[in-house]
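Got a structure for you, questions after.
Heads up, one of the protein chains got dropped from this complex, but the rest are sitting where they should.
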Amino acid sequence: MSTVAPGGGALAAPETLLNEDRDDGRNRLQVLRRLASNPLSLAGMVVLALFVIMAVAAPLIAPDDPTAFNGAAKFTAPGASHLLGTDDAGRDILSRIIYGSRYSLTAAVGILAFAATAGTAVGLVAGYVGGWVDEVLMRVTDMFLAFPALVLAMAAAAALGPSLFNAVVATAIVWWPWYARLVRGQVLQLKNEPFVAAARVAGARPGRIILRHVLRNCTTPIIVQMSLDVGYAILTMASLSFVGLGAQPPTPEWGSMISVGRDFYLNQWWYATFPGLAIFLVVMAANLVGDGLQEALAPRRAL
Amino acid sequence: MLRLLKRRLIAFPIVLFGMSLMTFALTHLVPGDPARLLAGPHASAAQVAELRHQYGFDQSLPAQYATYMGDLAHGDLGMSITTRRPVTEDIAQFFPATIELTVAALLLVALIGLPLGLAAGLLKGRMPDHLIRLLSISAVSMPVFWLGIVLQIIFYEKLAILPASGRIGELSIPPAHVTGFYVLDSLFAGDFAAFGSALAHLVLPAFTLAAGSLAVITRMTRASVVETSEADHLRAARAKGLSNGLVIRRHVVRNALLPVTTVFGLQVGTLLAGSILTEVVFSWPGIGLYAVNAISNLDYTAIMGVTLLISAIYLAVNLVTDLLYLLLDPRIADAQEAMA
Partner (left out) sequence: MTPEPVLRDDANRGQLIDELLRTPMSRRDALRRGGMAGLALTGMSTLLAACGGGSTASGSGAQQLVMSSGATPVTLDPMTSLDGQSPLLWRCVYETLLEFKGSSTDLEPHLAKAYEYDTKANRLVFHLRDGITFTDGAALDAAAVKLNVERQMAVNQGIAYALAPIKKIETPDASTVVLHTSGYSDGLLDGFASLYGLYLISPKAIQDHKGKDWAQSWLRSNMVGTGPYQLENYALNQQAAFTKHDKYWGGFSGPHFERVVVQYVNDASSERLQLERGTSSVAFFLPDDDVYAMRDEQGVDVLNRPAFTTYYIGLPCHTGPTADKRVRQAISYGFDYDTANKHILNGTATQPHGPLPHTFPGYDASLPRYEYDPDRARKMLADAGHEGGGFELKYIYESGYYWKRPFGELFQANMKDLGITVSTQELSPSTWAAKLQDKSSANEAYGVAWWPSLATPFDFLWTLFATSAQGSSGYNFTYYSNKTFDGLLDQATSEVDKAKRMALYQRCQQIVVDDAPYLYISDVNYLLPMASSLKGAVFNPMYLNVLDPYELHT
């Protein structure tokens, strides 16, 4: 769930599935084929693709303006005029969900990009340089990891002030240490590999070695980790919005729609139910793909 | 291994101290005027200033931090702005509810998750396995708060068979405080009606909270079972002609559950943090609801107190789990030592 450590820390045990195939070129296609051959993962990919299309083409698909105020249409039940009903301002919920996919997907990508970049940088430095630099960086990392993810994200989001962007930053602040740890572990292993040693002996500068040889060989586990994290990123964002620390109403963000809609579940069950269903579907799809990817890359460890 | 243990133990207070600094910095970065909140909308500037002074909000940040840490050393977490009581008193009141909820969820996780995982692992690749897999992926994909709301709609609003909020019915008197767990205390008091009420109130929140961890445990158990049953000595046992049922009982279950037990430790921390959202949805008067109220009111001292408490427990549980893991599986210890 959204409170599970990023990447389902407990679920994935990333270290063990790293890089069974260092030779990248060999089987990207093969992985993809294996992924597609799993019906669940295939379904996940299709659903995910649909949500992406929905996000991109929102203005073309959505039947209504997602933010227009229409007092007279307040609380229309799902039906012919509004497929999924309307909310307390008479806005069409279907249109809001369609537009909402933009916020959720963008936020997820933002969190992962930020966390992976920062985490990779720290991990590379810590792992490659070693010594007291490593020690200091890893203690700081520990400090971040010592907080339950959601608690820290909430505190950070509250401190930054409630907005979608700040919630993305807050979540990334919580997540980068996971990537730092992952990458550091990789670097420690790679450091002693013959080809890295060879490059060192050949007189390559450390920066070049890190980028050329080490970083390139870290990409697969990072990508796997990111694919596993997409769903959790969306969930965490939604959780922050739910407690009022993320996107602000009337932004059609799913978590914030649930947060407002929750007050009305007795008479207007559709208000909170449908946005939640959207979150569920997209996260499930992402998890199926991530799960499948993990299995395709490291079949033995797959759960 | 001993070296690793020592490092962990030394790091513990350092990390705790860093955490207190971080939480303090975070909470005090916020532009807020707690004194105004305390005073209420009709209060005058003089009244607000008076409170600001009384609570020490007019001191410099380092001074406030020093005061805070000094008090902390005496077990004093300061005064909450919203409840106007010592934070320790608040925690003492609200924490048992959270523990009760967490323990109930943990029980559900164990009672449902282990058998499911075992079944999935033993029937690997067959229909039940796929079904269980789909279920557990669904469970981790659901927003906790949404699951809670959907359960409320179904079991409370539509079917009207379970209560949706609070710890006990409004006509029941909370039982005298013994353990702080209403379910137990009502039994001690011999008040079976209160017991039924408390138990009924526990069902939906506990299930909501458990769902995510349930999925994790199920999947871990399955993986562990699969791995164990494919291990060489089991193949050997089967080759020796031992019946399958005996193999399962004697070897698979025992060997598979060993690593899973340690995962439970991690779930304690996860559940504790997860209780925040669950408590909000179900108005469960625990530390999570208290924390969210504190955050929305920027109640510095309360946020600090709760964050420190949850994080310290989380940290301690993780430490114990790690140690347990090291004891159970020394190979990991060696590997970790090599990496550290």
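The chains carry the letters A and B, assigned in the order they are written, with residues numbered from 1 in each.
Basically, a residue touches a chain if its C-beta (ideal position, glycine included) is under 8 Å from a C-beta of that chain, and two chains touch if they have at least 3 such contacts.
Please read these numbers as outputs of a predicted model, since none were measured by experiment.
Asker: Please identify which residue in A:P39, A:P59, A:G161 or A:P206 touches the non-displayed chain.
Answerer: Reading the full complex, the residue touching the unseen chain is A:G161.
Asker: Who touches the missing chain here, B:L9, B:L107, B:I161 or B:V320?
Answerer: Of all options in B:L9, B:L107, B:I161 or B:V320, contact with the hidden chain holds for B:I161.
Asker: Taking the entire complex into account, which one of B:V15, B:V226, B:A256 or B:L289 touches the absent chain?
Answerer: The single option touching the absent chain is B:L289.
Asker: By the contact definition given up top, give the residues of chain B that touch the hidden chain.
Answerer: Residues 30-34, 36-37, 39-48, 50-51, 81-85, 90, 93, 152, 155-158, 160-167, 169-174, 191-197, 199-201, 203, 280-283, 285, 289-290, 295-298 of chain B touch the chain absent from view.
Asker: On chain A, where is the contact patch with the chain that was removed from view?
Answerer: Residues in contact with the chain left out: 67-69, 71-72, 74-75, 77, 88-90, 158, 161-163, 244, 248-250, 260, 263-267, 269.
Everything that follows uses one rule, which is that only the chains that are shown with their structure count from here on.
Asker: Between chain A and chain B, what distance separates the C-alpha centroids? Give it in angstrom.
Answerer: That gives a centre separation of 22 Å.
Asker: Taking the touch rule as given, give the residues of chain B at its contact with chain A in the complex, in rising order.
Answerer: 11, 14-16, 18-19, 22-23, 26-27, 29-31, 133-134, 137-146, 149-150, 152-153, 157, 211-213, 215-216, 219-220, 222-223, 263, 266-267, 269-270, 272-274, 276-277, 280-281, 291-292, 295-296, 298, 303, 307, 310-311, 314-315, 318, 339
Asker: Under the stated contact criterion, what part of chain A meets chain B in this complex?
Answerer: 1-5, 8-11, 40, 139-140, 142-143, 146-152, 154-156, 158-159, 161, 185, 188, 231, 235, 238-239, 242-245, 255, 258, 262, 265-266, 269, 272-273, 276, 279-280, 283-284, 286-288, 291, 301-303
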